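Before I ask anything, here is the structure I am working with.
Here the complex is missing a single protein chain, while all its other protein chains stay put.
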Amino acid sequence: MYSEIEALAEGLTEKLMGIRRDFHKFAESGWFEMRTASLIARRLTEMGFEVLAGSDVCLAESRMGLPDEDELEEHYARAKEQGADPQFLPRIKGGFTGVLGILRCGEGPTVALRFDIDALGVNEDKTADHRPFKEGFSSVNPGMMHACGHDGHAAIGLGVAEVLMAVKDELRGTVKIIFQPAEEGVRGAKSIVDKGHLDGVDYVLACHITGRSTQEDRVSDTTAGCGGSLATSKMDALFYGKSAHAGGSPEDGRNALAAAGTALQNLLAIPRNSASDTRVNVGTLQGGSGRNVIPEFAKMELEVRGKTTAGNIYMEQWAQRIIKASAEMHDCTYEVKKMGEAFLMESDLPLMERIAKVCRENLKTVRIHPQLRRESTGSEDFSYMMKRVQDQGGQASMLRILTDTAAVAHNSRFDFNDRDALPKAVKVLSAVVYDILSEGPVKN
Amino acid sequence: MYSEIEALAEGLTEKLMGIRRDFHKFAESGWFEMRTASLIARRLTEMGFEVLAGSDVCLAESRMGLPDEDELEEHYARAKEQGADPQFLPRIKGGFTGVLGILRCGEGPTVALRFDIDALGVNEDKTADHRPFKEGFSSVNPGMMHACGHDGHAAIGLGVAEVLMAVKDELRGTVKIIFQPAEEGVRGAKSIVDKGHLDGVDYVLACHITGRSTQEDRVSDTTAGCGGSLATSKMDALFYGKSAHAGGSPEDGRNALAAAGTALQNLLAIPRNSASDTRVNVGTLQGGSGRNVIPEFAKMELEVRGKTTAGNIYMEQWAQRIIKASAEMHDCTYEVKKMGEAFLMESDLPLMERIAKVCRENLKTVRIHPQLRRESTGSEDFSYMMKRVQDQGGQASMLRILTDTAAVAHNSRFDFNDRDALPKAVKVLSAVVYDILSEGPVKN
Amino acid sequence: MYSEIEALAEGLTEKLMGIRRDFHKFAESGWFEMRTASLIARRLTEMGFEVLAGSDVCLAESRMGLPDEDELEEHYARAKEQGADPQFLPRIKGGFTGVLGILRCGEGPTVALRFDIDALGVNEDKTADHRPFKEGFSSVNPGMMHACGHDGHAAIGLGVAEVLMAVKDELRGTVKIIFQPAEEGVRGAKSIVDKGHLDGVDYVLACHITGRSTQEDRVSDTTAGCGGSLATSKMDALFYGKSAHAGGSPEDGRNALAAAGTALQNLLAIPRNSASDTRVNVGTLQGGSGRNVIPEFAKMELEVRGKTTAGNIYMEQWAQRIIKASAEMHDCTYEVKKMGEAFLMESDLPLMERIAKVCRENLKTVRIHPQLRRESTGSEDFSYMMKRVQDQGGQASMLRILTDTAAVAHNSRFDFNDRDALPKAVKVLSAVVYDILSEGPVKN
Partner (left out) sequence: MYSEIEALAEGLTEKLMGIRRDFHKFAESGWFEMRTASLIARRLTEMGFEVLAGSDVCLAESRMGLPDEDELEEHYARAKEQGADPQFLPRIKGGFTGVLGILRCGEGPTVALRFDIDALGVNEDKTADHRPFKEGFSSVNPGMMHACGHDGHAAIGLGVAEVLMAVKDELRGTVKIIFQPAEEGVRGAKSIVDKGHLDGVDYVLACHITGRSTQEDRVSDTTAGCGGSLATSKMDALFYGKSAHAGGSPEDGRNALAAAGTALQNLLAIPRNSASDTRVNVGTLQGGSGRNVIPEFAKMELEVRGKTTAGNIYMEQWAQRIIKASAEMHDCTYEVKKMGEAFLMESDLPLMERIAKVCRENLKTVRIHPQLRRESTGSEDFSYMMKRVQDQGGQASMLRILTDTAAVAHNSRFDFNDRDALPKAVKVLSAVVYDILSEGPVKN
């Protein structure tokens, strides 16, 4: 059966490359993935999946960092024009860009797979030696680019869907294939978890296309899991003051920018924590309306991180207190909006061992990394899904699909070897799901 | 002769209102006044003035706060489309929007009059009870509005030109009528002064349309002069650092926003000065590119002011030192760009007395304010021209044309009684010029 | 009668110089003036005044900036040892160092005179060319020196008392001679005002020995009044946090010094006020206990000032808000203690004119300054008494006794020409009191 899976995946290579490059060309950033999501929903429907879309997938009030109505409207029109599926598009409207395909195969465990589908806020490189440009599939959407491989993840998800549908008679249990919006900024997963789609899930898997950096990476195709990320909270702080003429009557103003400046200095100085490595960044600050006007408004985008969840909470509480006091000091009002959040991401050892065993014993063309738990940096909102499943006693893992890349992630020249990465990701994920669902639950 | 001047001015009322409303409708902010300036040049030429335009009026390198090339290009196209004069427009291209009309009448003193012509960066109100909207002459250019009366000043300048041309046989000396761009932000006067147009000028006059606020104002049509403004310097500070991933390797960054934040806090805390009332404002601050990136860039627009020129210099030197040290502290580089500057504005007493005398003794329809030197607030770059003339031993005055206004200056609902203000400004200015040039120089 | 007063004052010269030099030698700073006050009370009693001392003069809870019990105890012992009057000393104990001498002469207005008696926290110069040292009357009390002339004021008060007692049969009304403690730091006057001693007073006078700085000063002996001082509030801010090992567990600390540092930066940046010149100074800051301990305590001594009382209140409210928010930001607690306060000090014109008239018409040896209202800088808590009297419809003035000084006030080498200043101050004050009480109330 495993070799059948390998063959099926191999056979999908050209098709998945086509899908990936189409998604790449029409890159859509978080909550704007209307064309992408509608086409995924269309394909899953055609394959025979039970398909959920729109507000059936994402809980409205749990969507973090949602753009404003005008922008959503504008991108709705763009998506329509760029060939979104007319049946699904209306359901996706208004920032409901998650899609869920369900395959029910009788009694047995439930396995969820998550694929993130959003692009980044980057302008793609347009020089001749950048392959996507040379081969005609670079992004046509200004300020939006798949520079983190989520176009590949979406294609892999459709590939896994197709393989599992083909072998469904061998499966006992349920498969949920989740296409998640707005992973960048760790904004989207919470809305799917809060909608309840991870409740009752026994195993949850995700993968991330990753460049090779070490000697061990260079002889490996996938890792069994990962560890080492930081918990993080993303916040916007808004300060509201009162304008006044800076020459004529400065005493009548309430200086929102001065409040933000006080907050900035103190945020960067949150005391170090001996129990947890921490981070803080005020990534952007914008304030004021004119040179000679006391600034009545300022906005900062900030984030904190912690090596432990407690360390992250420590930072977030400090940040909240600093922002509040800075506003009050300058007689301003303020808001803090939670824009994203991720937990630590630690793959479960028994599941990692199972994945490694599948690769080593059953698959001929997928080499497993010698380190089960390869460290990852950064933060991932798949951690929300992992936490829900782990809290229920289930198991979770994030696999790194190792391949050659043209530049580091988030760079405007990022590209990856899709001919290599896509089929092998489909192989390992499909094989692991088959392994679980053909045998019944792992005994922990 | 004075009653002839009054009659001539009276007769121009409808025409000047038409000109003012046309300029109002096609409002153009600083250095973009290409339509306005080209039409002024055209009219002066038709009247018989010797006309200078373009780089003959403004010294290129002395123009402060000039927009970038792309914007100038874009507004050139707009001006063309909105009916700029085709002969003068090409000479005005690239931010050379000053115009100078000269009338030579033999031996005698030189009198310069300055009229500013730029609009503000304001979106004009579009509600039914805002007269310019109701009567169809509100601004059609988004983000540009004549909310400070410079549309009126431009019309007054053309009115004075017409009156003086009509009485030129009675004059002995030279009249220079200067139409100045970019007064808002105190950016434009310096380029005209540096070009030499105020050299050898014996008297320089300007006027400003001003709402009435006191009982004395309500029974007056003009003031003889003004005093009490603040000297000011406008600066942009740019901080350049180095980006880095805020979670992965914050130590590799050079935080330009942290540098700006340190500068902000210390700028607001420049010590008070017992010898001069002072002001400081960081009107805008923008920095950073993304929440999880150490900010590599920040820009602030700031201004300082002083009740005395020394007080303003004190503030500017402090600001320079703070910005430099803040950048160095955070291992960043920086630039400070001077964006505007104005001196104190003190009208000369003999000239004020002469103006008052002309009104009291010669004009029947212009009531002079009982306070010769009515205090004004804010800063004015006419001060550049005054200073040049005063430094040469000449005399200068800024008259306030008092009339009814619909809202305070700089407000999106600003409007003024043009039927009242325009002819009376033409009367007083023309009469004062006549008074000077018909008699020869004042004996100081 | 005026020439009799002049002669009486003249005759007291040696005696007053002796008193002044004794007080100078045993200089006592604010609330420690136990020797000084007890000897004043003794002398007034001997002259025949009705004498109030101790808690009959100062309202206990209105004494600002009172030292702690231990210090008061220590200085009690010192004063005793240095020859304090044994009868009055016990009543003065515990920081009740005000003395009031009353002379009742039947029906008529009440005139109060105030003399401040405290020294400064300065170590007196001990070099050979400093006259007090050379002549053996420099301060024997470390850290306490009469560097502002209050030793002279105390002597003048006793001289006036003696002169008025001598002419009491010519007076109709009441004289109150107030010897006030703790003027430095503007701490003492309030306690006397709050005790009610200025209630019902028609005129209140004070004098200050002042060095000559202008040409006009050099031909004058006294001014009729003064103006131009700043209102001020003096505060101590105390921040309480929690210590922790800075290497081992910084996250357990609450950094009181960080709170104070945030307050410091923001206090210096309180917005300028177009309606009132203002000042702010954090004069001292002390915090922390050791290099490797998160600071659990910090204390700052600060002051604000305003050209108007409203301007001072504006500053004080800002300061209060900043201190509160800084403490809360850093999870610390705090206290703000009001340590002193003074109002504006504007002498009343009719009274100044009366003083000038007395000098010009009646006194042969006291030259009045040509400017009635000579500007003074700094703040004075005599302003408390002036305000109370003025609020009741009475009149007040602070005279400047002009003489030669060896250094600027508050300097460790300060000294003044006591042979010149003391008798002439006695003359003018006695003469003005006589003028008022021999005639009855001024008709305002």
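Each chain carries a letter (A, B and C) given by its place in the written order, and its residues are counted from 1.
Convention: contacts are C-beta pairs under 8 Å (C-beta built on N, C-alpha and C of every residue); 3 or more make two chains touch, one makes a residue touch a chain.
Everything numeric in this text was worked out from a predicted model, so none of it was measured.
Among the residues B:62, B:82 or B:273, only B:273 touches the chain that is left out of the figure.
Only one residue from C:18, C:248 or C:350 touches the chain missing from this view: C:248. When you scan B:67, B:121, B:200 or B:250 for touch with the missing chain, the hit is B:250.
Of the candidate positions B:325, B:349 or B:407, contact with the hidden chain is made by B:325. Residue positions on chain B in contact with the hidden chain: 248-251, 253, 255, 258, 262, 265-266, 269, 271-275, 294, 314, 321-322, 324-326, 328-329, 331, in rising order. Against the chain not shown here, chain A presents residues 265-266, 268-269, 271-272, 274, 277-280. Touching residues on chain C toward the chain that is not drawn are 121, 185, 230, 232, 234, 245-248, 250, 255, 257-258, 260-262, 264-265, 268, 279, 281-295, 298, 301-303, 305, 339, 377-379.
Definition applied: only the chains that are shown with their structure count from here on.
Mean C-alpha position of chain B lies 52 Å from that of chain C.
Inter-chain spacing, taken between the CA centroids of chain A and chain C, is 70 Å.
Each of the following residues of chain C touches two or more other chains: 265-266, 269, 271-272, 274.
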